[in-house]
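Mind looking over this structure? Questions follow.
Complex shown without one protein chain; remaining protein chains in place.
Chain nomenclature is as follows: A and B, assigned in order of appearance, with residue numbering initiated at 1 for each chain independently.
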Amino acid sequence: MNENYDTDQMWITMGPQHPFSHGLWTLRVKADGEIITDAEPEIGYLHRGWEKECENRTYAKIIPMADRLCYSASMTWSHVYCKVVEEALDIEVPERARYLRVIADEICRIQSHLMWLAAVGTDLGNLTVFLWALREREFFLDLNVRLCGQRLTTNYPRIGGVRNDMPYYFERDCMRCVERFEKAIWEIIKLTDESSTFVGRLKGIGYLKAKDVANWGITGPAMRGCGVDYDVRRDDPYDAYEDLEFEVPVLNKDNPMGGDAYSRYMVRIEEMFQSCEMIRQSFNKLKTIPKESPTRIKVPRCIPAGTHCAKIEDPRGESIMYLVSDGTEKPYRLKVRSPVFVNVSASRHMVKGVRIADIPAIMAMIDMCLGETDR
Amino acid sequence: MPYKFLNKYPKKFRGTGIIVPFGMAVKRMIKSTIHRPVTIMYPYEKEWVPDNYRGRPGLRFEKCLGCGICVRACPTTCIELVDVTDDKGNTVKRPQVNIGRCMMCGYCAEYCPVDAMTTTTDYELAEFNRKDLIYDPHRLAFEGTNEMMEVHISEHLLSNLAKGITDKPVAFFETDRPVLDDTKCISCQKCAKVCPTSAITMVVVGTNAKGREIKHPIIESSKCVSCENCVINCPKAALKIKEVL
Partner (left out) sequence: MGYCSILEWIFFRPWDSIKESGYCPYSDYNLPYMIGLRLSEIILGFIGWLINIFVPSWSPENSFLLSPALLNGTAVVLEVVIIFAVGFIINLTMIWEERKILGRTMDRRATMIGPLGYFQCLGDGLKTFCKENIAPRAIDKKVYWWALSLVIGSSVLIACMVPLSDRWYIVNYDAGLMVIFGLFALAPFLILSAGWAQNNKYSLIGGMRAAELMISYEVPMLIMLATTCLMAETYTIGGIVKAQFDTVWYIVPQCLGFFVFLVAAIAESERVPFDLSEAEAELVEGWQTEYAGMKWGLIMLGDYFRGYTACAFIVILYLGGWMLPGLGCTPVPELVFIGKVCLVFAIFAIARGAYPRVRTDQILNIGWKVLMPLALVNLAFVIVLKTVGWF
């Protein structure tokens, strides 16, 4: 800053209605010209009292509400809720249901990542990526329709299993869709990764060191892009994940600077390929399980008193639900640990020193979803 | 399972950093000009939806028992039992759905013991005022309801699985039955009156000190749908559902 001039830094309020904020939240940034010196995220515009509302619902009625936590990760959110209740009841999910849940989760992960890729396209000013990614996503939403009747609010997992067995031809449809996707995604990758302007926008901004990641509690692709090798699916496997072979993409393990926005981008793209592989393996395993084998266990309405915790790997990070039950048919308390809520707290750390034009690129890599952040 | 994307990217040297995306754009432009674009012109043409699509709830009027399970299963409490006249002129209880609150979770169809409630493929539900959003039981009927729109519960009992029986799916309305606590019953017959399937008959089991008859409900298991109307209406909480697990 030049000492001779009486210049001042200005606070710019980005949001709550701003093109870069995917949802209702505010990022107040302090800008010195184009360079950002300080930032302050503000959330809470979408607070619906979700956790309090759950205390007035019976356990079964919370599943469709858990879908509404995040519009593009509904499957994993209702899954983690079912999982915490199953832990409270101490029951095993039937094997077939475990694989069906894995398939549903991975379909959800792919479509969520495609939604994120689409949002990256708009944030960087290229609508083509947006529409191509949404075109691919549509096939996975159609799979959701075939599986459980709706595109986004799937309401598929149940306490003790899944809502229904997979319909006829679902395996054929799903494998066709996955194989098509594995070819078609390269079209988008060629538009993004081969483009020096696209990569140039993402590289070298929003650095996070592995130590910062641990301190902030960041999880998910943002964490793996910064060199922390941790994935709930592999390190604390739930459902059928221990039987599947997959790689967890981890980047910048030896980089003292940590990971930038581009590495988070690459982790997410690779995760989509790994999800395709997991779906394929799950179907192969499903073939060995007889068709009429159970998919759902009858559970009691009342949960024995106690506190229980469950975590799964959400598309955005590690989602945890903490349940306090008092022996009635309604939960006493249900706490949601949303990965985005934690990740967005690091936004101040990430945007310091970058330009205003980098904010959308960095924030796109968090993959904001305000439904689960504010709950 | 090796990496598929990370093996190729990031590229150290991106010599064609401008040309490849341009070429991809041109390629897609030519492709979508020759074959039509993937989008559909929505109000004029609609996407095909499978029969198991969870649109608004539908009701098969003649099948419905009026038991009220859907009312209690609904997470948003958008269903209400109302009195309507059926074809024969009798007044019966049937569910009425406030579509403005409905979140299309399909629980009403799932929990319906007789599959009278179904999901439908109807999803264009906008109306010009809120009054029109309330679907009375006759309006809930959906033409072309087929068995794919029914949602069945096929749960397995843990006790069965422990015994190795895996081919006996049940639903809660087949197994759970109300049981009577004899000491609490005051012979008021309310349970028999509210039972939608008339599964409850009052049987004289003796006389009390004043010489009045003591009547206890006997529940016919084949007729009962586990709707809990008797449990809820019992003034002394003598009945409660016994869950089979």
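By definition in this document, a contact is a pair of C-beta atoms (placed from the backbone, for glycine too) under 8 Å apart; a residue touches a chain by one contact, two chains touch by 3 or more.
These figures come from a predicted structure and were not determined experimentally.
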**OP:** From the listed residues B:Met41, B:Ala162 or B:Ala209, report the one that touches the chain absent from this view.
**Re:** B:Met41
Subject >> Hidden-chain contact residue, picked from the options B:Arg28, B:Lys93 or B:His216 >> reply: B:Arg28
Original post:
For the chain left off this view, which of A:Leu46, A:Ile189 or A:Ile356 is in contact with it?
Top reply: A:Ile356
**OP:** Can you work out which residue in A:Glu95, A:Asp123, A:Asp165 or A:Asp367 touches the chain that's missing from view?
**Re:** A:Asp123
Subject >> Chain not shown, touching residues in subunit B >> reply: 18, 21-22, 24-26, 28-29, 32-33, 37-39, 41
**OP:** Write the list of subunit A residues that the hidden chain touches.
**Re:** 10, 12, 14, 18-20, 31, 34, 121-132, 135, 191, 195, 197-198, 200-201, 355-360
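The rule is short, and it goes like this: only the chains that are shown with their structure count from here on.
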Subject >> Residues on subunit A engaged by subunit B in the complex (per definition of touch) >> reply: 57, 60-65, 68, 91, 94, 128, 132, 135, 138, 145-146, 148-150, 153, 155, 160-161, 163-165, 167, 182, 187, 189-199, 245-247, 249, 251, 262, 266, 269-270, 273-274, 277, 292-301
Subject >> Footprint of subunit A on subunit B - complex, ascending >> reply: 1-6, 9-11, 14, 16-18, 20-21, 24-25, 28, 38, 49-50, 52-54, 73, 75, 103-107, 110, 119, 151-158, 161, 166-167, 169-170, 172, 175, 243-245
